[in-house]
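Only one protein chain is missing from this complex, and each of the others stays in its spot.
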């Protein structure tokens, strides 16, 4: 099967998955933007489509007619090189186009892409399409986060349905040990990776140990019950300000009802399950937990060097590594150069993958990144020492 | 026809009108809250229904079963006596219940009310129902404002349809003169009125003149073209700060495109019609216009004393009267006492009515009130001297 | 004694008083601006001086040489017609010029003014000088408020010294009654008054009663102890938001220490004296108190019509009258027209005078005005019914 065929199959699988994630939603759920970080599902549907239209069809498909001249303005996210756009905080105000018209847009672009791919394109273009698929996969994960946030903030705590929930953690506990020495970090570039995983380079690590499994809700409850949220010595100064300013006393989605802890899940409000990994914690909380345990968080290099021996994939894991360019990092020219590089400041790297990560979208060199205060992502805690 | 029958007819007419105002909307349009002042149409539908459920059916209808126990929390507006509620800025986050469930709620309460009214209730209860109808009529007008704001802020400027547009102004111009003397102001209490229209009382007025017609777009364009938005001497200090902070240079919904002024109307983006009354101006703009003309705005007393000779009803008219209690004002006990009195500070009275005011909902003693910076209401300018 | 001589004497008395109010200050106390409303004492010293320089000496004194070309920029308050200026929130950042240079500025302008007045000026100019003296008297009162705020917010609660404290209230209690009828309100223009006191006009009042004396700390303590600060039914909606957002549970400067109420006075921290009038309350608190008592606040017209029978002069008294133009109000041309008129929105009128009001600066037609949330002024409560 040649690359065109393979990509066509991946492309269609990806497009279908996006739509099936939205399956359980009411039309009304596609609209709100409860916080700036959380985009309306409708916007994700349109934006991932616009990406293919703007960077593939408009550039390379002869005679392609854009679906609607206003949609670039509505569905561009942050590509300055691609022109003006709706300001991010205003995405939730755009009731129009209605969902059904966005679905028409999706179908139109999907069909155009399939036709375009049937013409056997050159590798340079296929690379962009492969990036577009990975881009949509990233938005699939964000879509899950954002749907959870939208539903989880309804006073009625509606049920979404099955899927995207963590399972009981590892049966095997304990730590993996790595000896001091040089480790090779980053992607080799032979298969798809983002620019931020390059260049592959050597990192010298001191001897360290890293936990095989993630911290559970049960362990985190002990942390809460020990009074950790009121002990400033456990917290970064910014973290201490953050939890006090926001009144945070537990992970996101946790509610104390009649003295018991419940949390919102896709199945509705449930009692906190002490056996599954703790989820929806900020970097500040992860670090405070590690401090309380007398341990620390791993760096992203320590994580990658030990990844093969670890149980991972349920939750993204906060590392104590700032999101910065690897030596030899180079961004692409033009709009696609805005994909990663311009965010390399004041964010922390997370490694691994989560139950919301699409099947073909994880690898041990993958660098996810969020601000230290973010809690709506599917984040968890792994300890090191 | 006895009062029960009459109210039943009014009630049903009112309930239908609310729904027909929403007729042209997409489901998605029911959800957003683009600014705090603008509530989602879905919220208006639910809130006006909750009013009848909370203040009539739950109080007086034996065996009434509430539709949904969470709806009081979702649809209470500002009645502290009626318990906790969704914070006003968060109304746009509530994608649930979906519109169709709110419509079910409406039907359930409408039917229950009709049944309740068929049992010939006593006057004290009928008074509350009459208040409820007037309350829903007020929300009908707000619904029109809010729909216009939601649609008018879509980058695609969608068409709503016919209705709610001002017509060409008066053929008759000039001023009505009133002699100095005592005038009777306020409602006599013999037919329905709000508590803020009472008590009827004497006000002494000096001789004055008041314009028969409203200021037109054409006249307002001259004001703009004279540089009025950059001449601080025309403005109140707060008004000057307001237009500079917000970058205001024309009424709301006006857009300068290729050197020409267009404005958003329910028929979409249209060239500004110089013959219709200027609309969507703040009190600050109205007062600056009057200053520029070498005149002033009338007080609410001057308006009422001359109302019979005036052409009014297209737009609410800003007066230079603060919204304060009349002598002898007394608020009702309990939650309904929160209806008007607690807003009597830092707002200005508007008199008249607008094209969005329901048919049976205007009278010359009616006191509407908004903050001086409000522009999304259907406001206009009448001059005095 | 002709008007020139009289004004010279008044002018010098006024200039001296300003400086003696600052007598007890440390140099450092002249600098801070703890909230936007509170200006640094140094700024008041400069601003009142600049007023005479800009509106008298520069306009009319032949050969007058301005003291420093930057001072207009530093010491203009809000006169747009007089050019650019330091933004109000930045007054506390201006450590330069040092206090001694501002004192030199004062001396230079005072001397120039005395010389100028010795030349027997025409009435039009003397009117401006009289306005300038009244202007400085207003700032003397603000100076007292601002000094109290600056010192009262030091963790060390320093002592200022004698003066500016309320005395035990009236020995005579009870209410004055006024019959319904027309009353003449406003100044007759025969002696000095502000433009906002004109024109004198008729106001029709219904029969009313107004308390002879102000509410005391003792009465206010009962209000607090009754739980009034947690009973939403007593408050305007904006007032309820205000006290909750700011965490207000007592008048400004009150501190609960070991279960007892203390308040900051110019003599330092003292136990609250139940016999003196309650001070430093917002309009919201005054109105809630009246509501709690089953009474109301007077209008400014009711106050003025009964003023001669009332004990007043210790504290400015909140009225339930918005600060709006009287019929026939006309502002002066040019910069001095900005004195009063442009503030006639969203403020409430206070009547009377306070222990911080300079001797020659009170009359029964005087209209003071502040925002409803202001508490640092010397405000009190008088009831009506």
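Residue numbering begins at 1 within each chain, and the chains themselves are lettered A, B and C in the order written.
We take it that a contact is a pair of C-beta atoms (placed from the backbone, for glycine too) under 8 Å apart; a residue touches a chain by one contact, two chains touch by 3 or more.
This one's a predicted model, so the numbers in the text were calculated from it and none came from an experiment.
Contacts of the undisplayed chain with visible chains (whole complex): A, C.
Only one residue in the set A:111, A:238 or A:360 touches the chain that does not appear here, and it is A:238. Of the candidate positions C:46, C:97 or C:186, contact with the unshown chain belongs to C:97.
Within the complete assembly, A:201 is the residue of A:3, A:68, A:107 or A:201 that touches the hidden chain.
The chain that is not drawn here is touched, among residues C:32, C:186, C:239 or C:352, by C:32.
In the complete assembly, the contact with the undisplayed chain comes from C:86, out of C:86, C:269 or C:332. Contact between chain A and the unshown chain involves residues 78, 80-81, 182, 201-206, 232-233, 235-240, 283-284, 296, 320-322, 324-325, 327-328, 337, 342-346, 372. The missing chain lies against chain C, touching residues 26-32, 34, 42, 70, 73-74, 86, 90, 92-99, 150-151, 153-156, 158.
In the analysis below, only the chains that are shown with their structure count from here on.
Taking the mean of the C-alpha atoms as each chain's centre, chain A and chain C sit 57 Å apart. Chain B and chain C have Cα centroids lying 37 Å from one another. Distance between chain A and chain B, defined via averaged C-alpha coordinates, is recorded as 45 Å. Not a single residue position of chain B touches two or more of the other chains.
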